[in-house]
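The other protein chains are all here in position, but one chain of the complex has been omitted.
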Amino acid sequence: MTIVPQDEFSTDRRKGISRRGVLMGTGALVVSFSLARHALAQQATPAPAAPEPPKLPGSLDDARRLDAWIRIDANSDITVFTGKIELGQGIRTALIQVAAEELEVEPGDINLITADTGRTPDEGFTAGSQSMQNSGTAIRNAAAQVREILITEASRRLNVPRESLRAEGKAIVGQNGQTIGYGELVSDQLLAVEAQPQSLLKSPDSLRIIGQSLPRVDIPAKVTGGAAYVQDLRLEGMVHARVVRPPAQAAQLQDVDTTSVEQMPGVITVIRDGSFLAVVAEQEFQAVNAMRVLQQAARWSEDAVLPNQNELPAFLESTKGDIGTVAEDGAGDFSGQVFEATFTRPYQMHASIGPSCGVALMENGQLTVWSHTQGVYPDQEAIAEMLGMNVEQVRVIHMEGSGCYGHNGADDAAADAAMIAAAVPGRPIRLQWMREDEHGWEPYGPAMLIKVRAGVGQDGRITGWNYDLWSNVHSTRPGGAPSLLAARHRAQAFPVRPPNFNISQSGNGDRNAVPLYVFPRRVLWHFVSEMPLRVSALRALGAYANVFALESTMDELAIIAGADPVEFRLRHLEDERARAVVEKAAQEFGWSTDAPANGRGRGFGFARYKNLAAFLAVALEVEVERETGRVRVVRAVSAIDSGEAVNPDGIRNQTEGGIIQSISWTLYEQVTFDNTRVTSTDWSSYPILRFSSVPESVDVHIINRPGQPFLGTGEAAQGPVAAALANAVRNATGVRFYDLPLTRERVKQGIGI
Amino acid sequence: MAISLNVNGETHEVDVDPATPLLYVLRNDLQLNGAKFGCGLGQCGACTVVVDGEAVLSCVTPVSLMEGREITTVEGLGTIEEPGPLQAAFIEQQAAQCGYCIPGMMMTAHALLRKNAQPSDQEIRDALMTNLCRCGTHMRILAAIRRAGELMQQAGAPQTDRRAG
Partner (left out) sequence: MRVLMRVAAGVLILLLIAAVGFFALAWKGEIEPVAAVDRAQFDQELIEQGARLAAVGNCIACHTVPGQPAFAGGLALPTPFGTIYSTNITPDPETGIGKWSEEAFQRAMREGVDREGNHLYPAFPYDHYTRVTDEDNRALYAFLMTRQPVNSTAPENELPFPYNMRMILAGWKLLFFEEGAYHPDTAQSEEWNRGAYLAEGLGHCGACHSPRNRFGAIDPERHFGGGEAEGWQAYAINTESPAPIPWDQESLAFYLRQGWHEHHGVSRGPMAEVTGNLGLLPDSDIAAIATYVASVMGEPDAERQARAEALLAEVSQSQSPALVDAAPAAAAQPGSAQGDGAAIYAGACAGCHDGSRPQPFGGLPFSLSTAVNAPNPQNIVNVVLYGLPPADGEATSVMPAFGGVLNDEQVADLLAYMRERFSDAPAWENLVELVARTRSGEHKVAIRPSDGIERGPENVGASGGAED
């Protein structure tokens, strides 16, 4: 087969699709912002072959004009646009810091607009821990270039040398106190220019704002009841909708008598299109009541199409798809002792605390959708395709939702709202999923199977490494209309498109399948083209299971070699930054090889996310209650290197969260199903970590690298924590656990009586 | 049915089905954003408000029971300009990621701190047993609640609900 290197999250694959530069700006400067390549692609006749434009930093390469990113009004108000979104990771604050730094203004001077197809650049999805790498880099460079343009312009007007001028307080100031405000300078389309490949960035020692733990700008509203989420959006004349989803993914609506529902108080209409069923009512509780009655009235056909949950690994292995070589560097001679093992990961949920919500309004043939989607442009395209509308007729505006950790129900709820709005034009529709909708219908993190064979020689070095993983593509977006539930359920259904098998640098199902350690390896991806349950990107994609398998194996090899697990890792690590986080985490934890206290154990895990983003190492101490199999993490200490740290507390917050979330995944979480239905429908049936089991302490130590590129942080902890946890349980009990999650029952069975 | 509700010290008249969960009335009729819909099943705590000093799950509380009761939501703890001690502590500790669960956490903590100004770590954890956080902000939430206790102590007087007007 042919393997096409492609970054899963890049916007490349959608380039060339018709898109307009939207006219929205009202300020002095912006007449229209330009999405250069898209605008080009829109031409009826192809433009004459131009030389390939120079590569610009970060997302500037996709939206090349400065005014696509930064607008300065006549009164010197500064607006910064990003195609990325806030999803609780603190990106809004970090981007403001970057912009304010290079523009030499205060963070409070920046008005940041996040993803809106009517206003901001297309930066694809906010995913893959790439916001700082892409948008942060773009904004930083754009801001630096804007600053220099302003200085040049002031120098021209004042007729003084550039070197005598400096930027300060939204103005350019000269040595003799001459001052020209930014607003005054930018008139006449000054910033309507293409960005340059090189920027004059501020030197690391002159930074005022980057590197500071600026308090998050979104938190005050969130703790005082401000409108912070799409769920809080209240439009004039807004009505409430609920969907009635099928009881199973393969179920079809046979029949529904809607008359009793239509007569219920407040009910405006019942919408049925194939297996898409929804109800709209004046008040929210009326919609909920109507939904419940509609649920009971609907008759569905169901088929027992799901495999036995307990035999899922065998099912994955039995799928005979393409096999791709992810890495091959001589598999080694496997001299010395050989370790072989099979690791598994179940389906797991994003399980957002706030069920997905979308608000939509169809007015005069124009559809506006407010959504917590991670990608407003792809969502715009998919919704337009679903409704048979032109992309220009659909505007998708991002508003925050509850944390999503990947592709949850956001896009589907937006599509539901759009479907309903199309049927009830003129009235804003607020569509709120119920808990069961979110648990039952979000696309899950995919189940995986991994087989490892590795050898370790007399000299304590790894002599061979064969690694086979069974996985499908973790991200099923952008997939156009077929990726939306509503579109799949319509009578004129958009059939699901089979995923393409691609092996890319940043990885997907194979993310972090290739060890950063130095030894001969052969890594194969057995492609699972069809999944029994709907899946998509969950924080870290394949890196969660791959690092779990890889780092569990490293520990077993260390045990065979009679080596300390930390020293054994260092023995095989050459990358200095990787070594630094390993050493830092071990040192801060107080790593030792002394026998742990009874029932306690220590474990270590390391990875560089995607092998190209943040470096993270973590050491954990666990306590295992032998009689019940209950595992509790006592403390966690990690070290992370995300390159230049823009907001250290933001990195800490994200990493703490990743550690705790991964503890929850690793100890408790698996989507359950019978041969027909998903049976994890709420917090009873899909338990997650509660305060009773939260560690006593979680420490995050940042290794700052001023002057180095920003490296994605948000997903770095997921895999190393899973491995460190399993390694700590191994240390405490002497038993290796290969299957996630490490439930009480499993651990109890494993350690025996 | 017309019901008179005392929320954050203000009286509101609403005309709703008496079975309507308090949450929908707070969010839609009174346009208060603090209490969140999380599960509608009383399992996650995102909708927690305080009623007569007790933490109550507003998604499973019929509004008909609220006549004559004192309801406090996160809006009643202070404003963005003048945050109350709990709010100040959550901001100071940066105790939020997505923040969706946080108002519920704060109201559970508010009920706890009214009864016990210096709760132990274990008491805080016990009180938060039915509040779920998915971002993993737990350590900061615990720290913020401890800090709020300190701020209230420093303020001298026991924390009382802010009254409008």
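Note that the chains take the letters A and B in the order they are written out, and that residue 1 is the start of every chain.
Keep in mind that, in the parts below, a residue touches a chain if its C-beta (ideal position, glycine included) is under 8 Å from a C-beta of that chain, and two chains touch if they have at least 3 such contacts.
Small disclaimer: the values here were computed from a predicted structure and weren't measured.
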| item | value |
| --- | --- |
| Contact with the hidden chain (one of A:Arg690, A:Arg705 or A:Arg736) | A:Arg690 |
| Per the touch definition above, residue among B:Asn6, B:Ser64 or B:Thr79 touching the missing chain | B:Ser64 |
| Which residue of A:Val193, A:Ala297, A:Val634 or A:Val735 touches the chain not shown here | A:Ala297 |
| Residue, one of A:Thr681, A:Thr713 or A:Thr733, that touches the chain absent here | A:Thr681 |
| For chain B, residues in touch with the removed chain | 1, 17-21, 40-43, 51, 54-57, 60-65, 129-130 |
| Interface with the unshown chain - residue positions in chain A | 265, 289, 292-293, 295-297, 304, 309-310, 436, 598-599, 625-628, 630, 664, 667-668, 672-677, 679-690, 692-693, 743-745, 752-753 |
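As a working rule, only the chains that are shown with their structure count from here on.
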| item | value |
| --- | --- |
| Whole-Å separation of chain centres (CA-atom averages), chain A against chain B | 30 |
| Interfacial residue positions of chain B with respect to chain A in the complex | 16-17, 19-21, 24, 27-28, 31-34, 36-41, 43-44, 46, 73-75, 77-80, 83, 86-87, 90-91, 94, 96-103, 106, 124-126, 128-129, 131-140, 142 |
| Residues of chain A that touch chain B when the two form their complex | 87-90, 213, 215-216, 218-229, 231-232, 234, 265, 283-286, 288, 351-355, 400-403, 405, 432, 434-435, 649, 653-654, 656-661, 663-664, 682-684, 688-692, 694-695, 697-698 |
